[in-house]
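Of the protein chains in this complex, one is absent; all others appear in place.
We call the chains A, B and C, going by the order they appear; numbering starts again at 1 in every chain.
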């Protein structure tokens, strides 16, 4: 009953997944690892009892002892690895993005549709975060009425050296885009991106950004990305309905009163903020994969996220509203 | 040392100002009232000991016993009354809008500039609200760094029967526009207005709206107006700086725990929310007018508010970005 | 219709009341002042147009032009001045304590009862504080059920040089005692005081203290006084009912996010915290005194406050539970 997992790509993120499966969560065992860097694959495997190293991801995916696959390789290679897993009929958890182009996304969807059943889970952990789940439940309860707007705010203390403005859309806002679709049960049709005055801490890139995403229902989503705001990692959100709103609460453990102020803690980074969501995400994946399936964001969700972020990049570069054209949603995705 | 005040226009708002000056605040006495409806003027005067009724606002303004004037008449007539007060050299408090056209606003500015000293105070009470003042102080302290964005949210439980979508800009967002300028020490250069899916409670008008106002510094202001949101009168705001943010706090008096929830009160309407601000606004006006001057929003602020809201109306009607062209700011306004 | 007020005792507090009546609130005029320090009385009178200085409080009270009296003299003399006002049939606002002994309190009550109508208002401003009023309204609404406990917390940043431990009861907890009676509509029957480990900042006095006051209904009131807690002036309270609770909310104007924390402001001292309550208290007094009466805490409330604090002092000194014996409540007090 233990799920035997192979991990493709064992850089920082891949190793973090291995740690979570090995030390934290019940039900899974890492039996195989691979990496473009064969030495690293061997080093990581050496630390995981019972795990075998593979030089090539496709070989790991095909290996008999591997029940299910986690893809945490370089983004450009995600689609190939996911498609290989689908061909092997194995459940696959893929880090976002599922693919970096719409063509590659289409290939994954087509493969899965051909297979006839969901195998792919895309790593949008927010869907498993207790706060977002409570937000969705509140919307579902009718207490705020039909949702008309969603203000999403995504703030990082600082961006890495290689960061560029478009990454605020492809790597940062992509999470807001996915969660907006999840919360509103809706699809994006267009996106506009505004670049206010730049934060001088951002080293010359356009930061912050404000994206406006129009949804099929007419709902409007605003996404603020501020990736060099120093004070912490702060994820805010409020859905505005016809008769009320629901917003993410502050979540400090304690309130300290000292020196004329009462104060709560803001998370320092995403591992701190979303640790529980990652646990829940992989718990759901292990349970679903053990039955040959998947949970959370689907390949379709992966497709739309990529399509919307690419439109967002064009919107930023052109300062114009860019339509998001989606193909018909395959029946498999409901 | 008591300021003798004449009130032009004694409908609901004018009577409320009379009540505040007579029953609540020290330092002023209402000695004259006028109204387009002469019967109403007499009825109101009869209830204020020592007050005389005038049929014509200009006569009241000219009356010897009147030290200072409050203009609370119909919006279209504001400019004429304010200009008359300037010509009479009397301090004048004018309800927003100062004038309904840019031409009329210019006339007021020119008259005041010719007079050579500020006499006009425009009734943007938010500048006297303790919360906004604390917000401005926080920005001024440097704790959030240079401000880059301001998210302003203006929600009413319901809009009156005669409400139309453009009023969400001219009557509602106008307060957000003025306070944005106050908080950011900045001027607007363009505005865009997005209309999300309509609230079905709004009776067919475009509600909510999301306005984006671009400021000269590059700062970006978003203004959500939701004027039929049922749950209460809720004014929210957050200024996003380079290293932190400052937002308006919730201000319930008490927290009740009952039935599985802890909850605080949301104001029901603007008199409840801004009662303290109105007190402070008139206290400042009485003090300034007693010295022949004015406090708070100036005629220039009144001009820009009108210019920006008219641009907002055009932006809503055209679905396009509309530039806000301002004349050079007269020296009088610093 | 203006209330002509004489102020007995024009030290810091008395001058603050004069300022409030003269500069802030409508409806009253200070026409007479007196002080044990005749020079000070003259100096203060010189700054208040139309006010006459008296050397002796009783003369001021008797003066024809004085409609109503504020007693802000030294605590030991309160009872004499209040009784003189009652004899003169003039409404009188008395700073707490109404009297420093139960005998003196009785004399006031007897005098007022003999007069046959309330003239005395004791200066417990919390009864006019918006937060406490909302708390009482919540209790009255039934949402928390019948109240069983009240946890009251009274914190000062620091105590003055002459402070001694018993003053934490007579000067500090006295406010909590009065508001407990107001909130619970109940009378105290006994009090116990515990002295935890001392705050080393308190200079050797017993600080903090925890008082337990038992009420006639069986409700239990805990009162924490921490008068050297450095971080600010913080008044907290929670009433625990059978099915819910109500507590005073934090009331910062803004929330600042910076340096890993979100934080709100704690008031620095009591004038900041209770400024609005003082306004409301005097507004109510002016209105009531203009009609020959009084509002807020009555002479009976002043009696009970003194009786309970004196019992509290004995409880602290004896480390024992001390009963609070009250006479029958005169019919005048309902």
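Just so it is clear, a residue touches a chain if its C-beta (ideal position, glycine included) is under 8 Å from a C-beta of that chain, and two chains touch if they have at least 3 such contacts.
Predicted model, so just to flag it, every value in this text is computed and none were measured.
Q: Among the options C:16, C:102 or C:198, which residue touches the chain absent from this view?
A: Once the missing chain is taken into account, the touching residue is C:198.
Q: Have a look at A:248, A:289 or A:307 and name the one touching the chain we're not showing.
A: Reading the full complex, the residue touching the unseen chain is A:248.
Q: Write down which of A:138, A:157 or A:288 is the residue touching the left-out chain.
A: Result: among the candidates, A:138 touches the missing chain.
Q: To test your reading of the contact rule: which positions on subunit A touch the chain that is missing from view?
A: Its contact residues with the unshown chain are 1, 21-27, 49, 130-131, 133-135, 138, 143-144, 243-259, 264-265, 276, 283.
Q: Against the chain that's been left off, what residues of subunit C make contact? List them.
A: 145-146, 148-149, 151, 194, 196-201, 208, 210, 212, 217-220, 222, 224, 226, 228-231, 240-245
Q: Can you list where subunit B touches the absent chain?
A: Residue positions of subunit B that touch the missing chain: 230-232, 234, 250, 252, 257-266, 268.
Methods note: only the chains that are shown with their structure count from here on.
Q: If I average the Cα coordinates per chain and compare with the overall Cα mean, which chain comes out closest?
A: B
Q: What chain is the most remote from subunit B, judged by the mean position of CA atoms in each chain?
A: A
Q: Take the average of all CA coordinates in subunit A, do the same for subunit B, and state the distance between these two points in whole angstrom.
A: A distance of 44 Å separates the two centres.
Q: Starting from the mean Cα coordinates of subunit A and subunit C, work out the distance between those two points in Å.
A: Between these chains, centre-to-centre, one finds 58 Å.
Q: Which residues belonging to subunit C are in contact with no fewer than two other chains?
A: Expected reply: 250, 252, 257-259, 264-265.
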